[in-house]
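Excluded from the complex is one protein chain; the other protein chains are retained at their positions.
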Amino acid sequence: MGGDTLMAAISAIVSIGVRPSWSASVVRVVLVSAALMVLAWLLVLPLAAIFAEAFRQGWSFYLDAISQPDSMAAVRLTLTVAAIAVPLNLVFGLAAAWAMTHFTFPGKSLLGALIDLPFSVSPVVAGMMLILVYGKDGWLGSWFEAHDVQVIFALPGLVLATVFVTLPFVARELIPLMQAQGSEQEEAALTLGASGWRIFFHVTLPRVRWALLYGVLLCNARAMGEFGAVYVVSGHLPGLTNTLPLQVDQLYQENFSAAFAVASLLALLTLLTLGLKRLLEWRHGEARNGH
Amino acid sequence: MARQVLPGFRLSTGYTLAVLGGSVLLPLAALLWTACELGPAGWWAQIATRRVLASLRLSFGAAMLAATIDVVLGLLVAWVLVRYRFAFRRLCDALVDLPFALPTAVAGIALTALYAPHGWLGSRLAPFGIDVAYTRLGVLLAMVFVGLPFVVRTLQPVLESMESDLEEAAYTLGASPSQRFFRVLLPLLAPTLLTGYALALARAIGEYGSVVFISGNRLFKTEIAPYLIVQKVDSQYDYRGAAALGAVMLAASLLLLVAMAWLQRWTRRWAVTR
């Protein structure tokens, strides 16, 4: 594409909408093109690279790569971990939001800070901290060993690490929304004689369901894609404790194209998540900003 | 303490504390305990090796630079997304979340493939003498990548709520475009920009997956602090060394958290009640 046609294409893309003064539209064209270039360079290129590398050696190679036993085992393990960690955090998010928005108690703001904490702790540090508690020489390690439960280098460790890094997702969506909605409807239900569970299922839950779904969606994406924290606690044994991201890492050392084939599965999951997220935001704007 | 009127107080706080306790508080306590056991001298002995200091310098230095770049790029992207209507705007808006949602390992190998000497971009940059993959520049690039959505997503709602009436007010008062930007918008956005900076910084300092592939982990050159922690835990079983380094990282996270809480109070002071 020649420079002229490129410029024409850019100004065609950019000039849809209102037409203000000439100098303002120059600023506009420059800013929009710059932003588009940043996004293309920083975001689109890496995404394209994943699929380009994955299909470099053709479809049959691709299908072969993702249907290897180790890769399939990684898919199964990833789904298992997410199936345990996500519901756990779903309930956690609901409980935390209920506690944080309907009651006043000492230490409430500290609790709020603790709920947000995992977002700012390095996943690697999180994994290491779990080893210090649940590892062989850790605080609770000997107790678990005595009861023949392996936590680190096994499924429980993977779940714990995943729970840690995804802990704030659901709570973070729910707390601001429920705070904005206030306790009035719950109080109304209470004066009408409803029990706690009734209030929760019939009054609270229907009003926060989209925000809840949104939180679960993000929580799930992170749970399936977590690398650093899981890497530390898994021991990365192929076919046994390798989740999908760990399998990508493993394959990357051995078989470049196969690594990208498996990675493309995760990239697809990401695109699906982003698409659903957009759909939720578009259909239920109130789920994001509840006021 | 007053009795709580709505039901479920004990159940909800109980479950919250149980999950927090097992997965966050206990590990946190273990880290602090292990770090304290070392004592200041022991801790310093673990930190003050050439390798560890180099990694800390790289992690913090590159993260600060990356967060700064993110603030500039993020302001541009957020501004354009909020103020202008153009084709593919929605798609671009959705794309911003990509670094947030893409598994870090996948992002890491994708960036490496692009910028490797034989990669699509790497081969085009090589003639100019620019090496990205397996250099500090690569580390910086990966950190810029993961931090961008934090700045954009922090700025967007604020820019939206400001709409254009503030600028229009400044315009009617006779301010030039650059005055409107530097005198009105930038000061108003300052706390938000700083919050975005802090979020991007926190993420960049702790980032592992996106960085370790493109960094190449060359001794003293491109080893980041999280990589050293993994090395100490994974292959050297040096938990005390890992805890010493982890304590430094944790302290940085907590400091950033406090800074963000303070920034939030600052922003709230300006919040116009509707």
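We just call them A and B in the order they show up, numbering each chain from 1.
Here, a residue touches a chain if its C-beta (ideal position, glycine included) is under 8 Å from a C-beta of that chain, and two chains touch if they have at least 3 such contacts.
What we mean here is this: contacts and distances are computed from a predicted model.
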| item | value |
| --- | --- |
| Among "NADH-quinone oxidoreductase subunit N", "Tryptophan synthase alpha chain", "Sulfate ABC transporter ATP-binding protein" or "Aspartyl/glutamyl-tRNA(Asn/Gln) amidotransferase subunit B", the UniProt name of the subunit that does not appear here | "Sulfate ABC transporter ATP-binding protein" |
| Which displayed chains the hidden chain touches across the whole complex | A, B |
| Chain not shown: contacting residue from A:24, A:79, A:113 or A:192 | A:192 |
| For chain A, the residues touching the chain missing from this view | 184-185, 187-195, 198, 202-203, 206-207 |
| Touching residues on chain B - with respect to the absent chain | 2-3, 5 |
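Following the convention adopted for this analysis, only the chains that are shown with their structure count from here on.
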| item | value |
| --- | --- |
| Cα-centroid distance, chain A relative to chain B, in whole angstrom | 15 |
| For the chain A and chain B complex, residues of the former touching the latter | 13-18, 27-28, 31-32, 34-36, 38-39, 42-47, 49-50, 52-53, 88, 91-92, 94-96, 98-99, 102-106, 111, 113-133, 135, 137-140, 160, 163-164, 167, 183, 186-187, 190, 195-196, 199-200, 218, 221-222, 224-228, 231-232, 244-246, 248-249, 252, 259-260, 263, 266-267, 270, 273-275, 277-278, 289 |
| Interface residues, chain B side, partner chain A - complex | 1-2, 4-9, 11-13, 15-17, 19-20, 22-28, 30-31, 34, 73, 76-77, 79-81, 84-88, 90, 92, 94-99, 101-107, 109-111, 113-114, 119-121, 144-145, 148, 157, 177, 202, 205-209, 213, 226, 229-230, 233-234, 239, 242-243, 246, 249-250, 253-254, 256-257, 261 |
